[in-house]
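Next up is a structure, given as structure tokens.
All protein chains but one are shown in place.
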Amino acid sequence: MTEYTLREIMTVVAAREIKDGDIVFCGTGISMIAAMAAKHINAPNSVIFFETGAIDSKLEELPLTVADPRVMYFTSMNGGLTDSFATMQNKFIGKHVIGILGAAQIDKFGNLNSTSIGDYLKPKARFPGSGGACDAASFVNRSIIFIQHEKRKFVNKVDYLTSPGWLDGLDGRKKAGLPGGGPSVVITNMAVMRFDEKTKEMYLSGYYPGITPQKILDNMGFEVDISRAKEIKPPSHEELIVLREKCDPQRLILD
Amino acid sequence: MTEYTLREIMTVVAAREIKDGDIVFCGTGISMIAAMAAKHINAPNSVIFFETGAIDSKLEELPLTVADPRVMYFTSMNGGLTDSFATMQNKFIGKHVIGILGAAQIDKFGNLNSTSIGDYLKPKARFPGSGGACDAASFVNRSIIFIQHEKRKFVNKVDYLTSPGWLDGLDGRKKAGLPGGGPSVVITNMAVMRFDEKTKEMYLSGYYPGITPQKILDNMGFEVDISRAKEIKPPSHEELIVLREKCDPQRLILD
Amino acid sequence: MNTEKDKVMDIKDAIKKFVKNGSHISIGGFTLNRNPMAAVYEIIRQNIKGLHLYAHANGQAVDELIGAGSISKLEIAYGGNARFAPTCIRFKKAIQDGKLLFEDYTNYQMALRFLAGAIGVPFLPTKSSLGTDILNKWGFSKDLREKDPKIPNKKVIVMDNPFDSWGDASKVVLLPAINPDVTIIHVQKADKQGTVRMKGLTFADVEQAKSSKYLIVTCEELVESDELRNDPDQNQIPFFYVDAVVHIPYGAYPTACYRYYDYDPIYLNEYRRYAQDDELFKKYLDKFVYGVKDHQDLLNIIGKERIEMIKADSRTGYAVNLDRK
Partner (left out) sequence: MNTEKDKVMDIKDAIKKFVKNGSHISIGGFTLNRNPMAAVYEIIRQNIKGLHLYAHANGQAVDELIGAGSISKLEIAYGGNARFAPTCIRFKKAIQDGKLLFEDYTNYQMALRFLAGAIGVPFLPTKSSLGTDILNKWGFSKDLREKDPKIPNKKVIVMDNPFDSWGDASKVVLLPAINPDVTIIHVQKADKQGTVRMKGLTFADVEQAKSSKYLIVTCEELVESDELRNDPDQNQIPFFYVDAVVHIPYGAYPTACYRYYDYDPIYLNEYRRYAQDDELFKKYLDKFVYGVKDHQDLLNIIGKERIEMIKADSRTGYAVNLDRK
């Protein structure tokens, strides 16, 4: 078996979530590599697009932000913010969009905080804020969340609800008036969590080789069902080659 | 004195209303020639733009409609409908836009009908409808109206109020929530009418050489004040040359 | 919505596949420019009926569709076609004869309604038409609105500005979104996958395209993707909005297509004469629409000389000195 880093398995697991034909709303960092990898591996007809307005970029080099000039090359179209977000809010296109999001905090319904910890007006820690994350989380039908597995990040209640997950579960999104579906998967440095189809509560779906479900629970601020958990298939040699040689040869993100 | 046709004097009188620096919302037909003439004569820095999205077209030939390919040549920008109307609704730009409109009926407050005569659902006569006229009449600060001087056109009440004039006079526009100012001038085949600053009621401002104020009244369905009326200065030789040689040498519109 | 790589189709197949009796449709272009005429003629030839048409000032195509009896309901801002038809003739007749359900908006309002549909919101606001009969006179009955889920419950809504006087507004008009079943546009260039490049004005084509469930693009030139992707700033519609790409040179004829050809004044003048009279109009359809098997066949009837006459000049993009009387 080939050696791999945690960032590498996280990326590969995310890439596997992308289906052929998906339109992928891509953030910065690891989510971009996951989307690039998916195109090379399992979803050749998926389309990467960026909130900045770039549609189906030819990513010869890894962009460092969604506004990197590298996203503007050889696209189907270069537009702007109002175009890209409208694409997700569009009733026909939005259904085919999958979002990839990150956050500083997450609760058991997949609600995300990327704004601040503590008092909103004078926080203990300030993060960048929503950017397009709340928009994507509002509009798209499925989303992938990346987050580090730490007790302070998996919390009972997020300090600021930046991006809607399943809100208070069940039909919470529908009651709030949100169009899309909520998060489908949470990918951490230890595990993969999914949401119960009915209650929309998070459960442990898979753990990386060498990690126990108990260790995962120990690193969370709330309990989740671990009865459905299975070990995750590690990245294949081919998957790693794609990641390392095609997606991030400079290791700008993977390191 | 040079001979001229009625259409020619109407066009010249309209051109004189355009001030240097005005942005002219231009319709089809005679209004286009008036705007073109103004640029050649009295308002070299006025800007012609079309609801279809063409800004500051170089009109080497006369366009027959606002969608004529002739409006697309050598513009500052080719956009679309949402751009052009937003330009008029824009709080900073809109104040500098002057509209040129036509209609089938007009009332004493300059409200226009370009939709239909008779019952709306099964009319005696159907016209094209608003197009962008109602939008322009809603947004811009000043407008020029072209209409034939006939009793059936100057009516007490328009059958369908397509484009807002001063509505019911006084502060009617403000009460309705309309942003711009109402019509400033009505140019007919006999006369020039303006609106009282306070009551917003139409009055006779000028009549063409050879036309009496009484004849004008005889051709209207309502009374207007004629005490302020003066004879209109006929088109100069220079104005006519511009019209005939630069604006419509094929006499597509002037005939 | 379609992410496939090759969506090239014949016009006959594209119309058959996407346009059904009773479909809600919209068409691109403005008065006598870039109307998707080849597609419109094909709709008429396929005898598709009961269409609900959303139009701003789409001109020639609207009049021909109405004249052919394809349309049962119409939402429109303007039915005119320059001096060739100050009011579109078959449109005028159909309304005066009470043969068409219709409802009037303004051009901006129709554009905003397509935009609302394109960006996925139920309505968009404007200050246009406050105080006018656009607000007061509704064409569709309350009954129809209640029965037909594809017609909004209200034509428009006037609302007090909830942000007080913010934006210098006391009131706004809310316009319901449009999401047609099918939109058809004719463009200058497209690739097989559906990336679109228009030249000249885009009118409301982009909004109409994006608001629609299915999108048929007919194009003057079917080009390699590389040509469009080497300068994607010039493209207006990303491929995934597109369901069918149809290559039809002169697909907008007899209307204009900027940088390719002008409108044909002879055709449009002739059309006017035919359109004035019901019997004559039947003859028009028999000769120019039913009587030809496809758009190329129509062009053959028109003849090379006329086609040459309207060819665009490379500097200006239109036919310089074309006799347009």
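Per-chain numbering from 1; labels A, B and C assigned in written order.
Simple rule for what comes next: a residue touches a chain if its C-beta (ideal position, glycine included) is under 8 Å from a C-beta of that chain, and two chains touch if they have at least 3 such contacts.
It should be emphasised that the depicted structure is a prediction, and the values quoted were computed from it without experimental measurement.
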Touched by the hidden chain, restricted to displayed chains: A, B, C
Sole contact to the chain not displayed, among B:Thr52, B:Asn78 or B:Thr188: B:Asn78
Residue among C:Val8, C:Ile157 or C:Val223 that touches the chain left out of view: C:Ile157
Absent-chain contact - pick from A:Glu51, A:Asp107, A:Glu201 or A:Glu239: A:Glu51
Residue numbers in chain A that touch the chain omitted from display: 28-29, 51-54, 60-61, 64-73, 78-82, 85, 89, 91, 115-116, 120-135, 138-139, 160-164, 167, 172-173, 176-179, 250, 252-253
Interface with the unshown chain - residue positions in chain C: 116-117, 120-127, 152-154, 157, 159, 161-164, 166-169, 172, 174, 176-177, 179, 198-200, 233-234
Missing-chain contacts mapped onto chain B: 21, 23, 45-47, 49, 55-56, 58, 72, 74-78, 82, 86-96, 139, 179
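One rule holds in what follows: only the chains that are shown with their structure count from here on.
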Both-way neighbours, i.e. chains that touch chain B and touch chain A: C
Inter-chain pair with the most contacting C-beta pairs: B-C
Chain centroid nearest the full-protein CA centroid: C
Centroid-based (C-alpha) most distant chain relative to chain B: A
Chain A and chain B: spacing of chain centres that average the CA atoms, whole Å: 56
Chain centre separation in whole Å, for chain C relative to chain B (CA means): 27
Intercentroid distance (Cα basis), chain C paired with chain A, Å: 40
Where chain A touches two or more other chains at once, by residue number: none
